[in-house]
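Just passing along the structure, written as structure tokens.
Missing here: one protein chain of the complex. Every other protein chain is in place.
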Amino acid sequence: MQVVEDFQWKKGMTVKDIVSQFKHVGFQSVELAKAAEVIVKMKKNSAKIFLTYTSNMSTSGLRGFFAQLIRLGMADVIVTTVGGLEEDIMKSTGEKFIVGEFEADDVELHEQGINRVGNLFIKNESYMKFEDYIGPVLAKLYKKKNRWAVSDMLKEIGLMLNDENSVLYQAAKHDVPIFCPSITDGAFGFHLHMFQQDHNDFIVDVVKDFGNILFVTSHDEKKGVIALGGSISKHHAILCTLLNGGAEYAVYFTTDHKTSGSMSGATTNEAKSWGKVKDDSDVATVIGDASIMFPLAMIWALEELDKDKMLKKEGK
Amino acid sequence: MQVVEDFQWKKGMTVKDIVSQFKHVGFQSVELAKAAEVIVKMKKNSAKIFLTYTSNMSTSGLRGFFAQLIRLGMADVIVTTVGGLEEDIMKSTGEKFIVGEFEADDVELHEQGINRVGNLFIKNESYMKFEDYIGPVLAKLYKKKNRWAVSDMLKEIGLMLNDENSVLYQAAKHDVPIFCPSITDGAFGFHLHMFQQDHNDFIVDVVKDFGNILFVTSHDEKKGVIALGGSISKHHAILCTLLNGGAEYAVYFTTDHKTSGSMSGATTNEAKSWGKVKDDSDVATVIGDASIMFPLAMIWALEELDKDKMLKKEGK
Amino acid sequence: MQVVEDFQWKKGMTVKDIVSQFKHVGFQSVELAKAAEVIVKMKKNSAKIFLTYTSNMSTSGLRGFFAQLIRLGMADVIVTTVGGLEEDIMKSTGEKFIVGEFEADDVELHEQGINRVGNLFIKNESYMKFEDYIGPVLAKLYKKKNRWAVSDMLKEIGLMLNDENSVLYQAAKHDVPIFCPSITDGAFGFHLHMFQQDHNDFIVDVVKDFGNILFVTSHDEKKGVIALGGSISKHHAILCTLLNGGAEYAVYFTTDHKTSGSMSGATTNEAKSWGKVKDDSDVATVIGDASIMFPLAMIWALEELDKDKMLKKEGK
Partner (left out) sequence: MQVVEDFQWKKGMTVKDIVSQFKHVGFQSVELAKAAEVIVKMKKNSAKIFLTYTSNMSTSGLRGFFAQLIRLGMADVIVTTVGGLEEDIMKSTGEKFIVGEFEADDVELHEQGINRVGNLFIKNESYMKFEDYIGPVLAKLYKKKNRWAVSDMLKEIGLMLNDENSVLYQAAKHDVPIFCPSITDGAFGFHLHMFQQDHNDFIVDVVKDFGNILFVTSHDEKKGVIALGGSISKHHAILCTLLNGGAEYAVYFTTDHKTSGSMSGATTNEAKSWGKVKDDSDVATVIGDASIMFPLAMIWALEELDKDKMLKKEGK
């Protein structure tokens, strides 16, 4: 039995220190500390780690952290939405996103050619440069073959980039597959469509890619899921673990609640009814903004794993 | 200038009455009344109406309401996730879903072969029957042709059903296209994959379907979006309106908030920065569970439109 | 076992109809229908009904509904915060509140002398008139005696008003005590203070009032709690039921969630651990804006009770 302990600041306190204290503070701080422990367990027990996140996390600075996690061996499979991949490419080609305000005047922003994602801004220009970039890429891919499973296509694109903070680049380099079950739901979809207009035999094979995610793991292998936010990125990962006998470890970070029956609010407990996670799995659901909650929990885990030499040596 | 008015119950009060009073009550009741008015406007001004919803709404009894709305001419385009389509088929073939509890014991449910979605339960059996049903359907489709755009495939499936409360059936009958940009993210994806294992030239063409949604409307046509929940169903509809010059009308119903930069919490205002809705559009964002908020707002609109003979005559 | 049923609109649908259908829809609609049933039960079983609400509900048009509920015999005890009482008085003396916007420019509002509560506006003027009104009232009270329990004082004030939509007035007329455990936390507190400056022996006896709420009910009497929002209004009512053996019935309407351990998010289940509600009580927690959820549930209950002649005849 664990008791509540009075929290105290100590000068120079590390992230490791504070998350360790959180275990005794209460409410979501306790869940956060639990999530950190589950992450350590999934790694120490050699689980295959699914990292899933929604597009807005890639808009944010977490994108570079995801790339680092791949380098450190903390993500074996990525599942995300297409917007996040587009923005990863934009950033890789030098585009800068702006820290703005939630309460900005949206009509004014529209006039200035600025698109808002919460308190972050993306210029129209960045989308135009993406357009310039992606056309030739598709031509190159088509030259190789005309029918592509999504994750194979994303790997090729990753290999063409050269940015150590890019998820696509690091994933390609480290043989971490990226799955995106809704590849057309963004600017990328539009460009795929334009390309297909001129090359009718150009096929993006989403059905083939279902096989790829299905066989990325197995019943015998231990599986862990780290889900940031909801949406199909979360769902697709746990559909895969379900079809492979259920995950042994799962941590969800979300701002949504279970009360409306949504995927984003679905808890690790609800996942047990489906067999998405095992009945006796180690799970934690942390309610809060992933831009804060996730780095805290993950850094505690990284420090712990580093101590035990469980992290890959980080190259570039 | 509108003043707050004391709310009063009158015996036999109708939904129309209460939503009319909500305009003067305050907080989300005011936003709900505004949403009802925007729905009326979009219909009266002959906008093409995009109705988008997440899978859990189809789990719920709203599914029959969506089908009715198609019959009444209140939805011209549907965008949803694949889980909702699977469940629409299950229900069409006689499966019953159960009203359970949020706090149910998930391990026990799992043992009983019951899957939980919030406070609703789906039996494993229903999934097994879906499996039995969908195999022959895919064989029939393949016989016709080997390469299918998603919405074309869904129309064919709808025509094979025979349930007036089915979204797939009513949409097919009334030429309302259903778009599902993540068609593999569910049991259906698994069965598509199994089928492709034996029929390698079987193609589900998501890129072609992007063209279909793109040309479902135009810059010249007025456009209205009714989005329930978030996810790619919401995003895909407003991506389409963006590429067609922006929607004139938009109402969002969501339990999520704008504070984490997510799609589900993104407001109709944020959509203006992107040009997803026009700068001078009529918009409303209602915070609350769509299972309550949406029927209220929509019924107010239906009563109003019915009075003016703006609804299609409802056949079966 | 209850199954999910397809929701259907019927022309002229009443609030009674829709809430009855909600029972079979899913998510919060189910909880709302359950709450409606619990309200009926508490009335039919002659429970003493505690109605608690936060100040913003009185800012809204719900204030007139609360007054009506007292007339109908649906509230035996009121617990609220002082802001709501001040605004009840303002409205009783003819002040009008405005339906504005959540996204209003607050600096501009400040310059115009307008105070914002969500999307409702209150003019400074209304506060000034309240000041003019309350001074002589306190003088009259002091003339009667110098030491007042809060609920006794509020009854006297209610008797001085003459507005059928006033909670203070109707409560006074129908001998429904109003408890406000933080009577100084508002403009009223300031005026009490000013008055005491000149009349040092003027005492507002909050300790005495604790006895009043304690003895407003008993262990033997059945007790029901209807709590809108959180705060001390909710807490004070369930503290009273706790000290009287626990409530048999409780329905909470709140936008908050249990995940942060707050009073506003505390569920009817959590209340069981404390004995605030009985272990075998009939309870429901509805997540959503009370400005919509509460009238729906309550009207279903009123129609049901009216059918069985369980409501007081409504005078003025």
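By letter and in written order, the chains are A, B and C; residue numbering begins at 1 in each of them.
Here, contacts are C-beta pairs under 8 Å (C-beta built on N, C-alpha and C of every residue); 3 or more make two chains touch, one makes a residue touch a chain.
Nothing here was measured: the structure is a model prediction, and the numbers come from that model.
Asker: Which of the displayed chains are touched by the chain that has been omitted?
Answerer: A, B, C
Asker: Using the touch definition up top, pick the residue from C:81, C:170 or C:241 that touches the left-out chain.
Answerer: The single option touching the absent chain is C:81.
Asker: From the list C:14, C:29 or C:59, pick the residue that touches the absent chain.
Answerer: Answering carefully, the residue with contact to the hidden chain is C:59.
Asker: For chain A, which residues touch the unseen chain?
Answerer: Listed in rising order, the touching residues are 1-9, 11-18, 21-32, 56, 59-65, 67-68, 91, 96-99, 103, 118-120, 165, 269, 287-289, 291-293, 295-296, 298-299, 302-303, 306.
Asker: Under the stated touch rule, tell me which residues of chain B contact the chain that is not displayed.
Answerer: For chain B, the residues touching the absent chain are 26-28, 103, 257, 259-261, 287.
Asker: Just checking the interface: what residues of chain C touch the absent partner chain?
Answerer: Chain C touches the chain not shown through residues 54-56, 59-60, 81, 83, 102, 104, 106-107, 109-110, 114-120, 147, 181-186, 189-190, 192-193, 196-197, 202-211, 214, 229-232, 235-236, 239, 243, 255-266, 269-275, 279, 289-291.
Definition applied: only the chains that are shown with their structure count from here on.
Asker: Rounded to the nearest 5 degrees, how far is chain A rotated relative to chain C when their C-alpha atoms are superposed?
Answerer: 180
Asker: Using the average of all C-alpha atoms in each chain as its centre, how far is it in Å between chain A and chain B?
Answerer: For chain A versus chain B, the centre distance works out to 26 Å.
Asker: Could you tell me the distance, in whole angstrom, between the mean C-alpha positions of chain A and chain C?
Answerer: Taking the average C-alpha coordinate of chain A and of chain C, the gap between them is 44 Å.
Asker: Send over the residues of chain B in touch with two or more other chains.
Answerer: Residue numbers touching two or more other chains: 56, 59-60, 118-120, 255, 269, 289, 291.
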